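Starting off with a structure, shown below.
Note that one protein chain is taken out, while the other chains of the complex remain in position.
Chain lettering (A, B and C) follows the sequence in which the chains are written, and residue indices restart at 1 in each chain.
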Amino acid sequence: MTDHNKRIPTQHVIGFALSIALTLLAAWTALGSNLSTMWIISSIMILAVIQAGIQLFMFMHVVESDSHNGHVPWNMMFHGAVLAAILVAGSLFVMSFGFTHDHDGENHEQHEQQDSGDHSDMDMEGDGEHEGH
Amino acid sequence: MKSMKQLMKKGLALVPLSLVLFLSGCELAVLDPKGPVAQTQYDLIMYSIIFMLFIVVVVFGAFAFMVIRYRENRPGRKESDYDPHMHGNNLIEIVWTVIPFVIVIALSIPTVDSLFELEKPPEATAGEEQKEPLVIYATTADWKWFFSYPEENIETVNYLHIPTDRPIEFKLSSADAMTALWIPRLGGQKYNMAGMENTLYLQADEEGVYDGRNSNFNGEGFTKQTFEVYAESEEDYDSWVEETQSSAPELTQEEYDELLKPGLTVEAEYSSTHLEFVDHGTNDGRDYAIERHYDLYGDLMHLYSDQEAEDFMDEENDDDHESSVE
Amino acid sequence: MSSHELKTGPLEYRRQEDQMTILGFWIFLGAEIVLFATLFATYAVLFGRTADSTPPMELFEPGIVLIMTFLLLTSSFTCGLAIHEMRRGNAKALRNWMIVTLVLGTAFLGFEIYEFIHYAHEGATMQSSAYWSAFFTLAGTHGLHVTLGIGWVILLLIQLAKRGLTPKTSRKFFVIGLYWHFLDVVWIFIFTSVYLIGMVV
Partner (left out) sequence: MQLDEFFVTGEPLIYGGMVSIALVTIAILFILTYFKKWGWLWREWLTTVDHKKIGVMYILSALAMLFRGGVDAMMMRVQLAFPNMNFLNAQHYDEIFTTHGTVMIIFMAMPFLIGLMNIVVPLQIGARDFAFPYLNALSFWSFLFGAMLFNISFVIGGSPDAGWTSYTPLAGAAMSPGPGQNFYLMGLQLSGIGTLATGINLMVTILKMRAPKMKMFQMPIFTWSTLITSFIIVFAFPILTVALALMTLDRIFGAQFFTLTGEGMPMMWANLFWMWGHPEVYIVILPAFGIFSEVICTFARKQLFGYKAMVWAIILIAGLSFVVWVHHFFTMGAGAFVNSVFSISTMLIAVPTGVKIFNWLGTLYKSKIKNTVAMMWALAFIPSFVIGGVTGVMLGMASADYQFHNTYFLVAHFHYVLIAGTVFACFSGLVFWYPKMFGHKLNERIGKWSFWFFVIGFHVCFFPQYFVGLDGMPRRVFTIIPEWMPLNIISTIGAFGMGIGFAIFVFCILYSYRYSEREKSGDSWDDGRTLEWATPTPVPFYNFATLPEIDSQDAYVKLKEEGRTTFEEDKLEPIHMPNNTGQPIIMMAFLFFASFGLVFEWMWMAIAFLIGGLIMMVVRSFDYDEGYHVEVDEIKRIERSARGL
């Protein structure tokens, strides 16, 4: 974080190059690779998290000691991320009812709500691959 | 003030006691289970109340001790009764963390257990054969109940008959607002929602007439959205089914659409079900009522509490309501 | 409210009140994360609920989305360069890089508006189904943030021209920098979980 007197901002250039590369990689993973839907989703989400980290640490100076703000910015980002995870995963977990009913074998709810929530990803694994490209 | 404080403490102890005495005379619906589901919940509530009373007694006792003993002007206060620099004690912190934790575990186990149990039809008592659940589609519309018996091909409005000692599998859904089916003496509630279908198992062990209602607020007629459950022996139930099948009229789609209009309505029965034209619990049926009656939901009934459901039997228009208001 | 000023370190951190403003903005960004997370949660839950309207995989085009992503990534980079120049005390470079950022941001916005109009022509609007409501709200909220950001940068450029680099103007530019990078982070997640996953599933 001490490069603010250098003429060439190495850190920014590296960060920029990395984020372009990661974007292309994510696009290729989603549209060009032959991975299954679950793998695609997990890996591109991980790539997105890495990119967010690049922005935070290389561009936004989240842990800069000159700021005299200690760990608070980092702390807010971290807890924000935790909460984001709770919100998204929690909502999907809770709102996917209709699938969890294990009574009688009819499962007619499955049809009406097939696309809501994470379960849909698994349901449609097969066709997803073909329609992707 | 001192004496008042003590009085207050006695008063506090007396309030619950007198209430318990007062209430043991009458039977509180939830604490008067008439079927296995309500019984399971009753047992759990009683089990939890024991722990809760224990906690209340401990805390109230400690509180009374502290407040009485360490008040500033208690006669006979000693110098050693005051220690301003006491900052805490790790051991005792651990003790009063662990004990509540253990209580939470003790409460969690039967809770989880019963949660899974309630998702299945109640089991028959030992020695009796397990009966197939009777399927009833319980559908609400503002502010009435439809009970459809698909196998028997009959439908009732605002009341239902069930056989005793046989699990009832309610298929819950709603034509419009979210509601909940609750028959306190038979067991707890679940929500009815349009476009989704919830399953609720209940069962009556004793014959009788039980109050049921919608317990989730859904607008002006909410309070009046009640129904009665007639739990009767298998034979009586069968003869009621036969009679309804033979004597009740068929439910036409026009009549059903009319019934779906927001408003109160009286009891009725039909020898066919509305499931033939719409199942509100499916994705196709979720907007059936709202598409037909979109503009009617905003109309007010000007409902006062002494108005009986009969006032709203046939007419839905505002003029008639006005006249019954003043 | 002490007005003691440090003699060293980046200009925007020298006065306590500027440190506090920057800290406050970080906390605000924490709130923004939750705001967008709520929109993402809504989007995820309503995913696939397209009713009778066109499903997203028929409308999403990888090309245009990649262009938008690169525009925003580059603008984030130029914004970073602007702040870097600011720390070197180079007001002119700060101004120039900020203008580049503005141009890129506006281009991004233009593509987004084009995209929305295109979808609307294909019968996918805010009103057509739960899925499209969620989509337009999520992408639209991001777009609104970008719009506000552009207006904000313009205001700051005027102030820079009037007052030059002071602790206060530096702090203001630093804060808009944080905001701009944050919008880029949000876009990365929109790109990934809306467009890429929408094209895959």
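As a working rule, a residue touches a chain if its C-beta (ideal position, glycine included) is under 8 Å from a C-beta of that chain, and two chains touch if they have at least 3 such contacts.
Only a predicted model underlies this, so the values are computations on that prediction, with no experimental measurement involved.
Every shown chain touched by the omitted chain in the complete complex is listed here: A, B, C. Those residues of subunit A that touch the chain absent from the view are 69, 72, 76, 79-80, 83, 86-87, 90-91, 93-95, 97, 100-101, 116. Looking at subunit B, the residues touching the absent chain are 1-2, 4-5, 8, 11-12, 15-16, 19, 22-23, 26, 28-31, 38, 40-41, 44-45, 48-49, 52, 55-56, 59-60, 62-63, 66-67, 70-72, 81-89, 92-93, 96-97, 100-101, 103-104, 107-108, 111-112, 114-119, 142, 172, 176-178, 180, 182, 184, 187-191, 193-196, 198-199, 211, 213, 215-223, 283, 286-287, 290-291, 294, 297-298, 300-306, 325.
One chain is missing from the display, and on subunit C it is touched by residues 1-3, 16-17, 19-21, 23-24, 27-28, 30-32, 34-35, 38-39, 41-42, 45-46, 49-51, 126-134, 136-137, 152, 155-156, 159, 163, 168.
Basically, only the chains that are shown with their structure count from here on.
In terms of the distance between Cα centroids, subunit C is separated most widely from B.
With centres taken as mean Cα positions, subunit C sits 17 Å from subunit A.
Between subunit B and subunit C the centroid-to-centroid distance comes to 48 Å (mean Cα coordinates, whole Å). Annotation for subunit A: no residues touch two or more other chains.
In subunit B, no position touches at least two other chains. Residues 9-10, 13, 16, 19, 22-23, 26-27, 29-34, 36-38, 40-42, 44-50, 57, 62, 66, 69-70, 73-74, 76-77, 79-81, 84, 87-88, 177-178, 181-182, 184-185, 188-189, 191-193, 196-197, 199-201 of subunit C touch subunit A in their complex.
For subunit A in complex with subunit C, the residues that touch the partner chain are 3-5, 7, 9, 12, 15-16, 19-20, 23, 26-27, 30-31, 37, 40-41, 44-45, 47-48, 51-52, 55-56, 58-60, 62, 66-69, 72-73, 76-77, 79-81, 83-84, 87-88, 90-92, 95, 114-118, 120-121, 124, 128, 131-132.
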